[in-house]
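Now for chain A:
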Amino acid sequence: MSSIPISFEKYEGEIKEVEIGATKTEGGTRSYSVTVGGDKYLPLYSFEGINPNPPRIAHEVYCYHAPLPGSLFNFFGDLVDNPVEWSREAVNKFKAEMVNLRLTDAFSIRNETFKKEISNVIEEVLQAVKVPLLITGVMDIIEMDDYRKNNEILTKSAEICEGEKCLIGPVYTNAFQEIGKACLEKKHPVLAKTNMDVNQALKLNTSLLNLGLTNKEIIMDVTTGALGYGIEYTFSTLERVKIRALRGDKILQSPSIIFSSESWLARELQEEDKLETEKTGITFEVLTAITGIMAGANISSSLHPEAAKLINEFVNNFFNEPKQFITVEEWLKTR
Partner candidate 1 sequence: MAKKISPTDIYKLLPKKNCGECGVPTCMAFAFKIVEGKANPSQCPYLSEEAKDALLTKTAPPVVKVEIGTGRNKVVIGGEKVAFRHEEKFYNEALFAVEISDRMSSEEIIEKIKEAEEFRIERMGQTLKLNMFAVKSVSGNAEKFVETLKIVKQHTNLPLILCSTTPYSLMKALEFVGEDKPLICPVTSMNVNQMAVLAKKFKTPVAVHGSNLEEVKTLITRLNQFGVNEILIIPPGQNLMDEISSLTIIRRGAVEKKIKTLGYPTLVFPNLIKVNNGNFKDYWEVMASAAFLLRYGGIIILSNIVKWAVLPLMLLRQAIYIDPRIPLQIKPGLYVIGSPDENSPVMMTTNYSLTYHIVSNDLKIQGISTYLLVVDTGGLSVNTSVAGNKINPDSVARLIKENRIEEKVKHKKIIIPGRAAKLGGEIEDVSGWEVLVGPFDSREIKGFLEKKWLRQ
Partner candidate 2 sequence: MSEEANSFFNSILDLIKKLNNSEMILENIEAEFSELEFEPVPQRFIPYPAAVPQIKKPTEILKTEFTPPIQIYPGRVVEVKIGATKKEGGTRDKTVVVGGETSPAFYTFESPTPHPPVVSLDVFDTKIPMAKAVKNNWRDVLDDPAEWAKKAVNKFGAEMINLHMESIDPLRENTSPSEAAKTVEEVLQAVKVPLTVGGCGDPVKDLQVFEKVAEAAEGERILINSVTLDMDLEKAAKAIKEHGHVVIAFTSMDMQQQKELDRKLYEYLPKENIIMDTTTAALGYGLDYAFTIMERTRLAALMGDEELQHPLSSGTTNAWAAREAWIKLGPEWEPRELRGPIWEVVTALTLLLAGVDLFMMMHPKAVETVKSVIQRLVEQKPVKPQEVINWVTKKF
Partner candidate 3 sequence: MAKELSPLDIYKLLPKTNCKECGLENCMAFATKLVAMEIGLDACKPLLTSKYRRNREKIWDLIKPTLKEVVIKSPTKEVKIGGEYVMYRHELTYINPTAIAVDVTDDLPKDELIERVKKIENFSYSYIGKELKLNLVAVRSVTEDPEKFGETVKTVVENTSLPMILCTFNPKVMKSGLSEAKNSKPLIYAATKDNWDKMGELASMYNCPLTIFAPNDITLLKSLVKTMKEYGIEDLVLDPGTFPGDGVSATLNNFTMIRRAAFKENDELLSFPLIGTPITAWTQEGRILDKKWEETYLAGMLIVRFADALIVHNLEGWSLLPQIILRENIYTDPRKPVAVEPGIRTFGQPNENSPVLFTTNFALTYYTVAADIQSAKLDCYLLVVDTEGLSVDSAVAGRKLTADRVADSIKESKIEEKVKHRKIVIPGRASRLSGEIEEKSGWKVLVGPLDSSGIPKFMQEKWK
């Protein structure tokens, strides 16, 4: 074997591209749209080829009181209580390319009052910022009833954002009809959430495709286990899904997402000394995103703006201006 093979496998399949956010011409009010996916090679296999769209980052805005550590509350200050203001700040100050509205979770949905507000919030955010939007419902289903509430709130959201091509979800293997139909009708891509299992992902995608959606309207969420909390399962599932898709499995040929925001639930970040935990938190989030991206994730839904900036720099490194290294010899000369 004299010369070294540059490509190890010829892939027949490729990941379809999904567009998030509709501009005026496409019937929406976004100032631009973001395209993710279209991968022809495994992630960061730049020696085989560069994928058309680099992974993109969405900044999360919570419309409810999420169980976030003290250091984050201090960072966002009173924005936490005003999702619209928080969205505006995310775009203007933190240069967010996309905003992911976290509407509710299993605990806060029980408090009825939030629901009315949520539709107002969505409308106001649609006015406040012109970036593509992700609308995310209940990610931690506990009881069967939670599915019902999730369907309800997301079909409502689909109506409100009609034509805006928002990424709406999650839908589950046993709760996808309502939201699926609504998104098909109102032309939104759907977030298909399964639990770190390739077969579950196959099952859910098949159901959505049978509904009439195409791969170009599905983003897969294999569920993010944060760094130190099951990330290895997310990493391997993302890899297996990407490899199967590239090897020709049509059903799985949709982009996928990593929720680096999950990393802020790590118990290690509960301790008190503020500065240390914030830097640790940012690193937790960045590493969670990197792990997802290097396994094939095409979107990172992120929380701390500093982390988002670092993740963007990391991605940029592989797509246009790679960060230079000094040589080992130079290293041996520096103190």
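Selection criteria: all candidates are chains of the complex that A comes from, given by their letters.
The working rule: a residue touches a chain if its C-beta (ideal position, glycine included) is under 8 Å from a C-beta of that chain, and two chains touch if they have at least 3 such contacts; residues count from 1.
Just so we're clear, the structure is a prediction, and the values are computed from it rather than from any experiment.
**Student:** Going by the contact definition at the top, pick out the neighbour of chain A in this complex from 1, 2 or 3.
**Tutor:** So the chain touching chain A in this assembly is 1.
**Student:** What does chain A use to touch candidate 1 in their complex?
**Tutor:** 1, 3-6, 8, 44-47, 67, 106, 142, 227-233, 235-236, 239-240, 243, 267-268, 270, 276, 279-280, 282-284, 286-287, 290-291, 294-295, 310, 313-314, 317-318, 322-335
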